[in-house]
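Excluded from the complex is one protein chain; the other protein chains are retained at their positions.
Order of writing sets the labels: A and B. Residues in every chain begin at 1.
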Amino acid sequence: MNTQDTPLPLLSVRNLSIDFHLRSHVLHAVRDVSFDLHPGRTLCLVGESGSGKSVTARALLRLIDPQARVSGGTITLNSAEGPLHLDRMAANSREIRAVRGGRIGLIFQEPMSSLSPVRTIGAQIVEALLLHRKMTKAEAKAETVNLLKQVEIAQPEKMADRYTFEFSGGMRQRAMIAMALACDPDILIADEPTTALDVTTQAEIMDLIGRLQASRGMAMLMITHDLGLVAEVADDVAVMRWGKIIEQGPVDAIFHAAQHPYTKRLLAATLQLDSAPKRVPPATDSKPLLSVHGLSKYFGGHDWRGRPTYSIKAVDDVSLDLWPGENLGIVGESGSGKTTVGRMLLRIMEPTSGRILWRGAPTEQDVLQMRPPELGQFRSAVRLVFQDPFASLNPRMTVKQVIADPLVVSGALTGAALEERVGTLLEMVGLDRSAMERYPHAFSGGQRQRISIARALALDPRIIIADEATSALDVSIRAQVMDLLLDLQKRLDLSFIFIAHDISVVRYFCDRVAVMHQGRIVETGAAEQICTAPEHPYTQSLISAVPNPDPRDRRMLHRTKFIA
Amino acid sequence: MLGYVFKRILLMIPTMIGISIISFVIIQLPPGDYLTSLLASMADSGQTVDATEIARMRANYGLDDPMVVQYWKWISGIILRGDFGYSFEWGRPVSELIWDRMGATLSISVAALLFVWAVSLPIGIYSAVKRHSIGDHIATLFGFLGLAIPNFILALTLMYVSYKYFDQSVGGLYSPEYVGADWSWGRVWDLLKHLWIPVIVIGTSGTAALIRILRANLTDELSKPYVVTARAKGLSEYEVIMRYPVRIALNPFVSAIGWVLPQLISGVTITAIVLNLPTAGPLLLRALISQDMYLAGSFILLMGVLTLIGMLVSDLLLALLDPRIRFT
Partner (left out) sequence: MSDTHPTPTFMILPSDGEETGPAVSPLRPGQNPDAIAISGQWTLIRRRFFSNKVAVFAGIVVLLFYAIGLFAEFLAPTSPTLAQPTFTYAPPQDISLFVTGEDGTRHWEPHVKGYAMTVDPASLRRSFAIDDANVIPIGLFVEGVPYKLWGLFEMNTHLLGPLDPTQPMNLLGTDSLGRDLLSRLIFGTRISMSIGLIGVISSLIIGVTLGALSGYFGGWTDIAIQRLIEVISAMPTIPLWLGLAAAVPIAWSPLQVYFMVTLIVSLLAWTGLAREVRGRFLALRSEDFVTAAILDGSGQMRVIFRHILPSLTSHILAVVTLAIPTMIVAETALSFLGIGLKSPVISWGVLLQDAQNIRTIATAPWLLIWPSGAVVLTVLAFNFLGDGMRDAADPYAT
């Protein structure tokens, strides 16, 4: 992989600055950014949300929003015909259009919304071919099939006539790649190409991109927030924060000899998750606090006579135990049924069959047999923290009203005592008491998630179900929120059910992990054992597909595959 | 696709029954039944009818039957024999009176629909693409005005303007010399000369509404990632807009048949009364005022059915246009 730097880079960006002219202020989204792209090499532009990395990538093709303006800098594409100054071309001129798709290809995060839903995949690729390569329609069609074959789509002839909604997420991204590569571009820009995909699909897609890049000798600019992925694929790395590249260099130097404090923090937050847990698992000799037996949820359609026409086993015969003080992780990819399990535990959704035994009350009770007053008590002992910190807080209530709502409903506290309790809760989650008069819109995502946690704690719960509670947060915030939860657990004698798709998060947080796949639990075991020595082939493939944030130990591309 | 068509038609049936019930209720609403009004009008003209004759007629028309039976007799007559009942004012079966008029209503509505499409499509696209340009502001202003001016006021105003400044009478669909004439190029030209006013009058509010909808939809679509993808391919701006976002923003255009058509039929009704066009409107109003209820009810029923058919057509077209609907 050690290619000698060519003296003349393929693409060279110097001092690029972009301003967004918003209603009340000018946002300097990109400031003085410089980097080079070389053939056959991958530069990763890494940063958290709002760092300006996506805007930078799009600016290379002059594809930025109308309210954004390039306020300075140069973009030079070096080619056989001499240097092309992309920054000097008019926004939709013929010259820049020849570069788009022809010289530089682009892949986006959301393959579903990045392709038109009303035209066939084939038609959208054919269009690109006709535009940049001198081909007849028939030749373009044949080439399209060939391209789809190259991106490893089965039955390419048939799939070319299909629409995006008939494809799975991974297949859509493959089609997107085929389109971006249709005209043999010199440079591929991939903007968070796998963020919307499951980890095993991500590994496949990155593998494919890597092989295509190598065979074509393309330069690649990859935009991502995931340092693990960076370590797996990058040759060079540029770290962006608030519009500036604060540090750039070869991948090994960034990961093993970072200079800038922000890079160090970012790496620490990522590596922290990967370090072995320091937790001592609680004793499991007593009876579990919560036991789930044979929980199932079938979704089915039926015709007008009530006869079933189909049935989907969203959750199939799931059994779990949670001991007091334990952190249980439920991990799985999208569609594995993990969220449905969480919702059924609180009976937000009614299971088709199964039993949920609750031993937090004086007598053992089946949650599914509970009537409203008992169910209310159960729900005050078992609380939920939602994934989306923006949707889960009523924007029309002050923080005090939000946190106090469960207390008001139960009538436990009123007046000054209520206010005192809310203040204590806020301090407990690391927020200032003065936050209580504010509305949720005044807080950032991480702060809002703290408010959600305060609400969950209001009723002195025994169990907190955290449904992807950290997945909407940036990596540095994510670690803070998890540390908060662990700290609270020590002080308040809590148990957690932690539902997540991210193995590293689960490994950091949990004592035991249940791995779900297609509605079933395929494996349950100690977190460390699941992550280092998984037994079930699916778990093995899942674990091996997780990017490792160390460029000296790239393992994602040497993963084991699981064929269901 | 065939399954979809079948399902869609099946779904229409309950709505159709609902419309027929509403029409029947309207027939029954006025106090007394049509025999009472018939007797009243006969008494006015000095005729007298003896009691046995009245009783015989009551039995004949089934006026003493329960409502359900009366409804059944009425609706089965329409479905099985095309018998819409009897117009007492005209002394003829309703079915002899309605078809010409409904035909004229339909033609003007369709003409207005084409007008609405032809005008709102380019303006809507322009407005969305050149947001906040002067042209967009003018279109927006026109949109607001178009929505604010009721049909009949616009009709009256145009009538006044063309009378005062162009010295042209605008009532009716033909100049007097062509009213009963055979079809000729002259007659067609004369028809077109008269048709533009009702078409503009009826189409204006629909046009304004569609421009607003298209502008809003297209603005949304323009910011979708697939538009950036299309640009990143190297397509020209015109190709990008026409092949991608416009293609999707067209959906409301097609589905517009479903809700613009009832509006247009409404519009034709009242505009025709003002402009004295030979459509269903004036006859319906007259029938309602003179409580010629079978005639009135038939018109209302047929107008409802017409809009339902419009909705069906729009749904089917939409399915053709958008594979996402076709496949689910």
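Quick note on the criterion: a residue touches a chain if its C-beta (ideal position, glycine included) is under 8 Å from a C-beta of that chain, and two chains touch if they have at least 3 such contacts.
Worth saying up front: this structure is predicted, and the values here are computed from it rather than measured.
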{"item": "Among the chains presented, those that the missing one touches", "value": "A, B"}
{"item": "Touch with the omitted chain, as defined above, among B:I79, B:A118, B:A148 or B:L192", "value": "B:A148"}
{"item": "Residue, one of B:A111, B:I197, B:L277 or B:M303, that touches the chain absent here", "value": "B:M303"}
{"item": "Identified contact with the non-displayed chain, of A:L267, A:L393 or A:V481", "value": "A:L393"}
{"item": "Listed residues A:L8, A:A214 or A:V409, member touching the removed chain", "value": "A:V409"}
{"item": "Candidates B:V69, B:L114, B:I289 or B:L320 - the one touching the absent chain", "value": "B:I289"}
{"item": "Contact footprint on subunit B, counting only the chain that is left out", "value": "14-15, 18-19, 22-23, 26, 29-31, 144-145, 147-153, 156-157, 159-160, 163-164, 169, 171, 259, 262-263, 265-267, 269-270, 273-274, 280, 284-285, 288-289, 291, 296-297, 299-300, 303-304, 307-308, 311"}
{"item": "Interface residues of subunit A (partner: the chain not displayed)", "value": "1-2, 23-29, 31, 50, 241-250, 252-253, 256-257, 259-261, 346, 348, 376, 379-380, 383-384, 386, 388, 391-396, 398, 405-406, 409-410, 437-439, 441-442, 452, 455, 552, 554"}
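Just so it is clear, only the chains that are shown with their structure count from here on.
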{"item": "Subunit B-touching residues of subunit A, taken from the complex the two chains share", "value": "58, 61, 63, 92, 97-102, 105-106, 108, 110, 113-119, 127-128, 131-132, 163, 165-166, 176, 179-180"}
{"item": "Subunit B residues touching subunit A - in the complex, by the definition given at the top", "value": "224-226, 228-237, 243-244, 247-248, 321-324, 327"}
